[in-house]
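Only a single protein chain was left out; the remaining protein chains are all shown in position.
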Amino acid sequence: MTADTVVAGRPSPGVGTAKKKDKKESGLLRYLVVRFLLIIPTIFILVTMVFILMRTTGDPITAALGGRLSADQLAERVAAAGYDRPLFVQYLEYLGNIIRGDFGTTISDNRAVSQVLLTYGAATLELAFYALIVAFIVGIPLGMIAAYYRDKGQDASLRVMAILFYATPVFFAGLLMKLIFSVWLGWLPTNGRASTRSDLLLQALPDKVGIYVIDALRLGNPQVIGDVLVHAILPAITLGLLTAGIFLRLVRANVIGTLSLDYVESARSRGVSEFRLVRKHAYRPALIPIITVIGLQIALLLGGAVLTETTFEWKGLGFQLVQYLQARDFVAVQGIVILLAIIVAITNFVVDIIAALIDPRVRY
Amino acid sequence: MIDVIKPGDDDAVVRIKDLTVSFATDAGAVKAVDGVSLEVRRGEVLAIVGESGSGKTVTAKTILGLLPDTATAQGAIILTSKDRGSSTDVITLSKRQLRKVRGSDVAMVFQEPSSALNPVYTVGWQIIEGLNAHGHYSRREARAKAIDILGRVGIPDPEARIDYYPHQFSGGQKQRIIIAMALVLDPGLIVADEPTTALDVTVQAEILDLLRACRDEFGTAIVLITHNMGVVADLADRVAVMYQGKLIEQADAVTLFTHPTQDYTKRLLAAVPHVGQSALKTVDRAQNRPADWDDVAPLVVADELRIEYPGRLGRPGFVAVDGISFSIRPGEVLGLVGESGSGKTTTGRAIAGLTRVTGGSLNVLGMEMRGVRERQFKKIRSQIGFVFQDPGTSFNPLLTIAECVAEPLVVHGRAHDRSAARSRVDELLEAVQLPKAYGDRFPHELSGGQRQRASLARSLALDPKLLIADEPTSALDVSVQAKVLELFSELQAQFGFAALFISHDLAVVDILADKIAVLWKGKLVEEGTGAEVLGAPQHPYTQRLLASLPVPNPELQATRRAALHVLQAQDAALALDA
Partner (left out) sequence: MARTIGNRKLSLWDRLPLISHFRQSVGWQRGMLTGGLVITGIFLVTAALAPWLAPFGFAQLRDANGLFGSQVPPNSKHIWGTTVGGYDVFSRVIWGTQTAVSVIVVAVLLSIFAGVLLGLVSGYFGGWLDRIMVVVADAIYAFPSLLLAIVMSIVISGGQSSLWGGILAAAISITVVFIPQYFRVIRAETVRMKSEAFVESAKVIGASNARIMFRHVLRNSMRTLPLIFTLNASEAILTLAGLGFLGFGIEPTAAAEWGYDLNKALSDVTSGIWWTSLFPGAAIVFVVLGITLVGESLNELGDPRLRGRKSVEAASGAMTETSVIQTVTAPAHSGDPAIEIDGNQGWSDR
């Protein structure tokens, strides 16, 4: 290195003055606002769709109590609940109620739907959270390993494994694991979120959150904490592996895709190691589409949660949903389905924001 | 370590001996490089020229061991470090050894500066990563080195810019940063693969200056891969010509341009368009026009034409064309020249009804295009032909060439179906010098030049009054380009259509156009005959554009370069005054 002056050409015209930066930051803000506003039509469409679908079969009271009451009694109850009014009026009223957080009252057990949602929502949230942890721990590193060894034996076996995870219905995976670990080996409990004793202790806790592990920690009883965690192992792995299979496939395809890009070749030409190319150069840009797709997997995760909860009698929204479906209690079903839709819409929003924050092209 | 360095070869940075590279493809094994031997001396720029498929890029990538897994290389590439302390045969190196050589002994500069930088890391991070791959630096040391090198390649305010992300720089600046990444480890050799192809001609001149400085001030040897003979004349000390994987001629730059020995090299040089080569023809054409030609109503009249693309979500739109006026008379060829973003393609698309006119007036064959409806314009479409830039994508891949060429005939009811149109299709194929049998082939079975001929045939099928050609030759190799331009010129004389010929290359436009219009940032800065615009440009932008265009003659190019530097100094002085 000899010369320490500017070696050539005129300096290029400047960019990135303070003013310009401000403008770009407001760009991010605008993106956030627009993306947030997009949630509203999504939820609106889903609420409308669910409402219309549920009502094409008739009013909820006839559906639930049809065979059990006489025609007169039925008509009386229908009129009392306002289900004899025009559908459109009922729809507007339902919309208004939802905005105020009132999802109606269940027909089969006469509880406020919003209360049902709060109680069982916590359980589903807990399960989904555990499952996501399993999915991240298993799916993402294995996906990167598969990409690193692409087309070799390791890659092929990891991919077949991922497809197996995906191809196994969660309830079958759950049944198998119950059979092996609970029935044959007797290591883990078969059903539920906690043993009866722990359950009683937790229920007695004042202002409980509903997320058992948090409640157990607050209770401070190590036995209860252990009991709660042990009960979560099988459901979390069952649901987590399904999602892990999808993550693995996603990470692998995206990392391989970015590995063939020019900037990876450019880094390679500077002597950067192959491992670092995967770990740094390919992974982070690949993360942006991965995160977006992960958002869409939340829907799958919740669908899987319904099946997992039924398999393990994990008393969450999914388990409850099936109970209400069998009782033909459509007020409750409608409430649960709409809540799940809102959760999915909001998660997708959060996921898009995270993706935007990772990508400097959006950030600046 | 290899101890084959003979005395007298001491000066070689890299010696390639009998290199052969094969690839596995879906169609079987294919040889890309066939027995090439080359050497590059210290502080020397060796240009490897050739057309697509000549194996020049593969040769260059082999020097860094950057071939994909599907490739197999044979022969020897002996690379010597800058301090002459070590030399190695790249082909025999293990992955780990290769990594040590890459970056420190040989670095690479890529064609597309925008895709060669990782978008999610700052440029400083990427420069420092290269440093850390080859040595141990403290954070502060590494950062200081990175700032230093950014400043030296001409990035202003490097202390702040080091923390910028790639998308915050312009294309030319990105290429400077990539060169900085190559220089920071002080390699003895830089392989530059088409380093200016993706850049506008004015930016190209700056990057060529920077590469020259790499050689002169850092003592770095450069292997320059390019298809552009003007770039070769500007920068290269020695030139190697490749054809079909073989090295066919090697000489110092002046000798090669003045006394080429091989037929291929001669034809290649002859095919390069240069400014002023068709001045006589234009005068001839002008003289042969009928006396009342000036009074004939123009086919296209643009008056303060303005085209704005709507912005998304309430953001202001982008003005692509900003109040330009021009006209095209029957049988006249207007050449529209400009760099990327000048609005030249948008103008062409507006005439063809592909882009909405948002302001001013544009009259095409008697139809006002502002607020025109597709239904009204459809009748006029039969009188307009359009040739697209990329012949590879402008044909439906599932239809044969004959079906594609017959399409306008069927659509406009001149033929009931394809078979009825076949005789006309054969005529058209003949007119563009394609064998009739090619009509039964699928587009992917034709070469780029052949496809562009077929594209011309399709655009002429309805005997249009007006032809719009949007960069019809920029995706083609130079010798193919020469043939297509010649054909275009012949067809124009034969069919007498008026044409709007859009190109970024002044020399290409000069060959065909009666009049040349220069666009710059959506505005028309200069218009006139070729002699006027290219002979005595008035607008400073045209002057700079013309001066930046390298010519395929090393000695002439040296004087032109000096003139350009004078112009640039003037610009800089003006910028300071302002």
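As written, the chain order gives the labels A and B, with residue 1 at the start of each chain.
As a convention for this text, contacts are C-beta pairs under 8 Å (C-beta built on N, C-alpha and C of every residue); 3 or more make two chains touch, one makes a residue touch a chain.
Note that the structure is predicted; figures quoted are calculated from it, not measured.
J.: Who does the absent chain touch among those shown?
T.: The omitted chain makes contact with A, B across the full complex.
J.: Give the residue, chosen from A:Gly192, A:Gly210 or A:Gly303, that touches the chain omitted from the document.
T.: Selected residue, touching the omitted chain: A:Gly303.
J.: In the full complex, which of B:Lys17, B:Lys145 or B:Arg441 touches the chain missing from this view?
T.: The missing chain is touched by B:Arg441.
J.: Kindly state which of the options B:Ile63, B:Ile177 or B:Val480 is in contact with the chain not pictured.
T.: From the options B:Ile63, B:Ile177 or B:Val480, the contact with the absent chain belongs to B:Val480.
J.: Using the document's definition of touch, tell me which of B:Gly55, B:Pro260, B:Pro273 or B:Gly530 contacts the absent chain.
T.: Hidden-chain contact among the options goes to B:Gly55.
J.: Quickly run down the residues of subunit A that touch the omitted chain.
T.: 38, 41-42, 45-46, 49-50, 53-54, 56-57, 150-153, 155-156, 159-160, 163-164, 166-169, 171-172, 175-176, 178-179, 182-184, 190-191, 249, 253, 256-257, 260, 262, 296, 299-300, 302-304, 306-307, 310-311, 321-322, 325-326, 333, 337, 340-341, 344-345, 348
J.: For subunit B, enumerate the residues touching the unshown chain of the complex.
T.: Residues touching the hidden chain, for subunit B, are 20, 22-32, 34, 50-58, 68-74, 110-112, 193-194, 243-245, 264, 267-268, 271, 352-354, 378, 381-382, 384-386, 388-390, 392-398, 407-408, 411-412, 433-435, 438, 441, 444-451, 453, 455, 458, 477, 479-480, 483.
One rule holds in what follows: only the chains that are shown with their structure count from here on.
J.: Which whole number of Å gives the spacing of the CA centres of subunit A and subunit B?
T.: Using C-alpha averages as centres, the distance is 48 Å.
J.: For a test of understanding, state which residues of subunit A touch subunit B in their complex under the given definition.
T.: Residues in contact with subunit B: 1-16, 30, 34, 261-274, 276, 280-281, 284-285, 288, 358-361, 364.
J.: Mind pulling up the subunit B residues that touch subunit A in the complex?
T.: Counting only subunit B, the residues touching subunit A are 64, 66, 95, 99-104, 107-108, 110, 112, 115-121, 126, 129-130, 133-134, 148, 151-157, 160-161, 164-165, 167-170, 172-173, 176, 178, 181-182, 185-186, 206-207, 209-210, 212-214, 217-218, 313, 568, 571-572.
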